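Here's a slice of the assembly, chains where they normally sit.
Per-chain residue numbering starts at 1, and chain names A, B and C are given in the order in which the chains are listed.
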Amino acid sequence: MCRWIAYRGETIPLEQYVTAPAHSLVVQSQKALESTASTNGDGFGMGWYGEHPEPGLYREVRPAWSDENLRYLCRHIRSHLYFAHVRASTGTPITRPNCHPFACGQWLFMHNGLIGNWARLRRRVEALIPDSHYGSRVGTTDSEAVFLAILGAGGDKDPVGATSRVLATLTDLVTDDGHTEPLRFTAALANGRDLYAFRYSANDKANTLYYRESGDNVVIVSEPLDGERSHWKPVPPGHMIVAEAGSRVSCAPFLAEHRAAAE
Amino acid sequence: MCRWIAYRGETIPLEQYVTAPAHSLVVQSQKALESTASTNGDGFGMGWYGEHPEPGLYREVRPAWSDENLRYLCRHIRSHLYFAHVRASTGTPITRPNCHPFACGQWLFMHNGLIGNWARLRRRVEALIPDSHYGSRVGTTDSEAVFLAILGAGGDKDPVGATSRVLATLTDLVTDDGHTEPLRFTAALANGRDLYAFRYSANDKANTLYYRESGDNVVIVSEPLDGERSHWKPVPPGHMIVAEAGSRVSCAPFLAEHRAAAE
Amino acid sequence: MCRWIAYRGETIPLEQYVTAPAHSLVVQSQKALESTASTNGDGFGMGWYGEHPEPGLYREVRPAWSDENLRYLCRHIRSHLYFAHVRASTGTPITRPNCHPFACGQWLFMHNGLIGNWARLRRRVEALIPDSHYGSRVGTTDSEAVFLAILGAGGDKDPVGATSRVLATLTDLVTDDGHTEPLRFTAALANGRDLYAFRYSANDKANTLYYRESGDNVVIVSEPLDGERSHWKPVPPGHMIVAEAGSRVSCAPFLAEHRAAAE
């Protein structure tokens, strides 16, 4: 049960959402309110887009709340699209490659959730990653495997379609063989121009997700960053946020047909 | 507001108090009950005595709860006298030399508490460390400075007397110049044979301390390690535990005359 | 190109081979003489057997030469069979789970060498790990995959046979498809009583290995620990050292038939 934020809009310093708000992501690393894990101290990471064609990444195994580097970087790095994530491990080791966000080419991904019984299902999930993307697997998390499976399924060209296909397959996988494992997928995906966020689950409650719009700026968060809760709209379970360049931000059903078909 | 345990008795694996109990020190690192800091994730450390004349030390900046090395070491290292500490920093950096316990020659020391307004008083406290011991100052905490001041004041020969003298001086220091800064000192000191623990404060409430005896074994803790609270005797404020080799464990007043004189 | 030592014999402090000798493993971490990588600063690790049924493990991503914990632990931990390893990564990330030695049940393994073109062959090597052992894969190195493949091939009951079978398969794999990738395997395997070390390669020169016997004690090393080179016997390429409990240490051919058959 991690906590994360994603931002797309005017170019701003990362601190505006990562360290400055009353209930900033860094505060949430020590005291989250809507998470089963009140401490998110198993490493953290940030990913951002700037002038370089590929995103920047800063990941660290120490807790976010005591990292001096994080404060300096949030103050100095400015971006029009960035991710930040504080981790509460569900079992995989605390290493930098297991910290979110994950980067591959121009894509960034981060995740709050899990694939239940990862030890048993891991091989089958890793088999969803095509050879073309398996070399990019540098860590051992379920999250990174799902990310590479999405890119391998054509996420590059059709992010929503590929995410749907992979999540449909995972939904089948966790209910296979008479087992019913939980699948929770509250995740964000971006390519430097477009930002997608998903709130989905199977066999369990979906992890919370909120967003706040103001003009063309959108912030998507695990839990509100301040007490003004009326500004933060909850994303319903089974829905996604699509914030594509040049279009209005929309909130739409995600995988509804698949779930309908399955029921 | 840190949490710690100290043990003296039969030779046992460190895990018996550090990782195994229901409310073990490692559990307290994530969820302490009697501490103002519910998370003690700013590094940790262990010190222990074995066959080598000087104590062993293992200190790390990551939180105790996710350190695999800690689990292995607690299982394999056996000792008749050991310390373990999880840290919630009161402002000094998260570095290994700032993690407790501190070692100097055959002495170990650890501390839960603080010297209020350390930035202002630091120089005067560091001036209490004689040149003979200043080379042993490898970190920047108030705790390490107090430890070296105690050794410099003759702690080697007369640990209780030297600790009293230094704490009396500190008590004067924090109430000097019309200022009234808090001083909290819940600390343990050992030399491989004898173990001393102190619960003292000036201008503030003293941090909690409990102990449990069974035969010649004694465990001294910031907060009870299990639900059987009747086994754990609170150490009253202004008291100390003396567990010297060949004598019975005793609980006696600490610095009472000094406080009486001051009032 | 890493450096390692393995010891079996009387119970001694780890420091006797890890930190004390003139050209100790820790010195080699900064200046190895017979290695293509003169610096082995990409993490290190130790594994040892004591009273607990499973081995102890201490692994760290920082270089061995500056780790104060390592010095304390080597002084205090005593063992009759231990491994120590300093790493020069061949590409996989610097994380604790990627540091050697690796532990699984009562087995320890460490490796100096590589499987050429790991990105291309990784999936096929990982496929050699049976499901029963795949849950123990916590890192991403070729070395850990080979270890788990050996255990999965019955290494538990027949360590030399299983290692031979897995290395024969790997030898075929690296020469498959018209490719000729190097395979270098200078490795140690132990279960707390028995110690095995191998020096093997295909399509490349084998990494160096030496040993020194004195009574029932045997030390096996990547390169001699002191200037008395006459004490250190080189293990010839394609040979192994077998040091089983209750038997004399022997040096015997390893995989010779397989190579003969292949030529």
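Just so it is clear, contacts are C-beta pairs under 8 Å (C-beta built on N, C-alpha and C of every residue); 3 or more make two chains touch, one makes a residue touch a chain.
Computed from a predicted structure; not experimentally measured.
**Student:** Of how many identical copies is the complete assembly built, when 3 are given in place?
**Tutor:** 4
Note that only the chains that are shown with their structure count from here on.
**Student:** Taking all residue numbers at the chain A to chain C contact, is the shared part over half or under half, that is, same or different?
**Tutor:** Counting which numbers both chains contribute, over half are shared, so the two copies meet through the same residues.
**Student:** Chain A to chain C: how many Å between their CA centres?
**Tutor:** Comparing mean C-alpha positions, chain C is 38 Å from chain A.
**Student:** Show the residues in chain B shared as contacts by 2 or more other chains, in ascending order.
**Tutor:** Answer for chain B, listing residues that touch two or more other chains: 68.
**Student:** Within their complex, state which residues of chain A touch chain B.
**Tutor:** 30, 38-39, 41-42, 61-63, 65-66, 68, 89, 93-94
**Student:** Which of the residues in chain B come into contact with chain C in the complex?
**Tutor:** 13, 48, 50-52, 54, 56-60, 68-69, 72-73, 75-78, 96
**Student:** Where on chain A does chain C make contact in their complex?
**Tutor:** 92-93, 95-97, 119, 122-123, 131, 134-135, 137-140
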